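Questions regarding the structure given below will be posed in turn.
With one protein chain removed, the remaining protein chains of the complex are shown where they sit.
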Amino acid sequence: MRPRHPRDPFWMMLPTGALLAVFFFYPLVFAAYTSLFRWDLLTEPEFVGLSNYRVLLASGELGHAFLTTLSFSLVVVLGSMSLGLGLALALNRPGKFPAFVRGAIFSAYVVSWVSVALLWLWVLDPSAGVATNAVRALGGPSIDWLGDPDIALYTLALVTIWKIAGYSMVLFTAGLQDVPRSLIEAAALDGASSLQRFRNVTWPLLRPTTAFVATTSLILSFQVFDVVRVMTQGGPVRSTTVFVYAIYEQVFMNLRVGRASAEVVVFFVLLLGLTLLQLATWRGKPKARA
Amino acid sequence: MNQGRRWGLDLVLLATALCWILPYVWMTLTSFKTLPEIVRDPSAPLPENLDFSAYRAVALTMPLARYFFNTTIMALCIALLQIVVALPAGFALAKLDFRGRALAFGLVVATLLIPAQVRFVPVFSTLAELGLINTMTALVLPFGVSAFGTFLIRQALQSLPDSIIEAARMDGAKEWYIVYRLLPPILKPTLVSFFLFSFVYHWNDYFWPLVMTTDDQVRTLPLGIALLREQGTGVRWHIVMAGNVLLSLPALAVFAVAQKHLIRAVARG
Partner (left out) sequence: MSNARSWTRRRWLTASVAAGASLGCGSSATGRGRSRASLWFTYGGRNREILEKLVARFNASQAEHHIDAVYQGDYYEGLAKLRTAIFAKAAPTFSHVVGEVIPYLARAGVLQRLDAYPGHADFDIVPELGQEKSWIGGADQPLVALPFNRSTPIAYFNGDLLAREGVSPPSTWDELRTLAKKLTRTAAPIRFGFGCPISWWFWVALVGQAGGQVVEADGRLSLGGPAGVEALRFWQTLVREDGTMRPPPGRDYNAWEQTNQDFLAGRTAMIWTSTAFLKYLEENAPFRVLAAPLPAQRRRAVPTGGTHWVILKNAPEAEKSSAWAFLRFMHEDEQAIFWATSTGYMPVTRRAIRRLEREGYYAKHPNDRVAVDQLSVAQPWPWSTELFRIDREIVQPRLEAAVLSGKNAAALMDEARLEATRRE
């Protein structure tokens, strides 16, 4: 439709545009600029060129943050997506019981991260937690879920999966509704087993949904902060210092705003790259057999 | 699938649902215990008595009412502001032809890649220079634009026939009237879903209030409850869990009442 007055679109987009400029795009530019300085908020900034980037690379901090976040993200995305898909398939039928189960699982997505973190902090407590005592009662070893540097990150990943599996499940459920029953029934009549039906009919048709879930889950998992802050504060031995937490630490604990800005720039570039990569992968796959 | 397999699957599904329900049940039960009870036998399921002392302790340690108030006002203002800003933008992006429309939409969606943690330092220092740290403005204004909301409204409007708008125009309605008076009732399901989703999301927010507030004036509930995790002299789990119950209740209550809307908001996105 043509706008009533030629300037209408401008006015309509103005609030959005102004807020985005001030609170989204300007910060990116400012971060890039600040990353060239050494600044602790309390004294004058000091120009240091690319020194911040150099130190971050040389000390391995960038690499470490990236690897930690990537491992975490991979586990979370794959885990929550498979779980979500499985649940969506298993619960893809009408009735009160499936609705109840879906509701129970999705409820975790609705509460705050702080709530989930505190809850699991209690359940996984090494001395008084239910999980630890249950494992011990079954004769298993004493697992230090959050204190063992080798597994703490994966514990956090599991907690994250617990919280967001409902998100993938809901999206896959909606996606499954869009798969025409007629196609599935036709395949069944042709003698296809349920696995074959899934692989050849459902899965290809779910592609747009899968792409969307994968991309948004990736973005979500790259942004985890609350769970790390409440449960492990980046430890033990920095094994759970994901990117966002590293940035937070640089600003608030070390008061190195310039260095934090450098990390911000790298983080943004990486996230952008990964997202584009994801989208390209999902778009680029050859079409499935009809 | 035969009945036997069906019952088997249902059992597995029930067990799965319990994995999500039991932790919260456990948390609630813990909130009614006393510390000696917990230390003595952490695995005992039921509390000996329904002890409310943990809740009393939470109320004494922090200005609960104020935190609830702050959080609710903040979430309310954000959700409303987002709708007010997204309605014209969604309308323009869906219905009006203008140069650069695709780019504008692309930019809006691209902001999903710029999370709060990337933005907060410059925003913090700008707001600090303006003396706006630790005010409701710092908590609300930066979230004025919701890419998600704009997307939802645009999508809903795209399936709306142009004729409705053209008819209103011919009747002499101004564009502002169309955007803010005509469309909202039509878009009601979308707006309600989005409002609820955004409200709950921002009610639960931890990071932004963490960096933008410095004392109790506008501190929000998630921050207050997270502070319960006190250090040094032994975590008092029953108190932490009582606080956690209080923190989780509103979101769960909204969920119980408006489950369909929330799910719809997520699914349409």
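A and B label the chains in the order they appear, each numbered from 1.
Here, contacts are C-beta pairs under 8 Å (C-beta built on N, C-alpha and C of every residue); 3 or more make two chains touch, one makes a residue touch a chain.
Small disclaimer: the values here were computed from a predicted structure and weren't measured.
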item	value
Partner chains on view for the chain not depicted	A, B
Among A:Leu146, A:Ile161, A:Val201 or A:Ile219, the residue in touch with the chain that has been omitted	A:Leu146
Contact partner of the left-out chain, one of B:Met27, B:Val58, B:Leu191 or B:Leu221	B:Leu191
Sole contact to the chain not displayed, among A:Pro45, A:Gly86, A:Pro204 or A:Pro236	A:Pro236
For chain B, the residues touching the chain missing from this view	61-62, 66, 69-70, 73-74, 76-77, 80-81, 83-84, 124-125, 127-128, 131, 133-136, 140, 176, 179-181, 183-185, 188, 191-192, 211, 214-218, 227, 230-236
Missing-partner contacts on chain A, residue numbers	38, 40-43, 48, 51, 55, 59, 126-127, 144, 146-149, 232-238, 251-255
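By definition in this document, only the chains that are shown with their structure count from here on.
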item	value
Residues of chain B touching chain A in the complex	9-10, 12-14, 16-17, 19-21, 23-24, 26-27, 30, 38-39, 42-43, 84-86, 88-89, 91-93, 95-98, 101, 104, 107-108, 111-123, 125-126, 141-142, 144-145, 150, 162, 165-166, 169, 175, 179, 200, 203-207, 210-211, 222, 225-226, 228-229, 237, 240-241, 243-244, 247-248, 251-252, 254-255, 259, 262-263, 266-268
Partner chain B, residues of chain A touching it in the complex	1-5, 8-9, 11-13, 15-17, 19-20, 23-24, 26-28, 30-31, 34, 41, 87, 90-91, 97-98, 100-101, 103-115, 117-123, 125, 127-130, 133-134, 137, 162, 167, 170-171, 173-174, 219, 222-223, 225-226, 229-230, 244, 247-248, 251-252, 257, 260-261, 264, 267-268, 271-272, 275
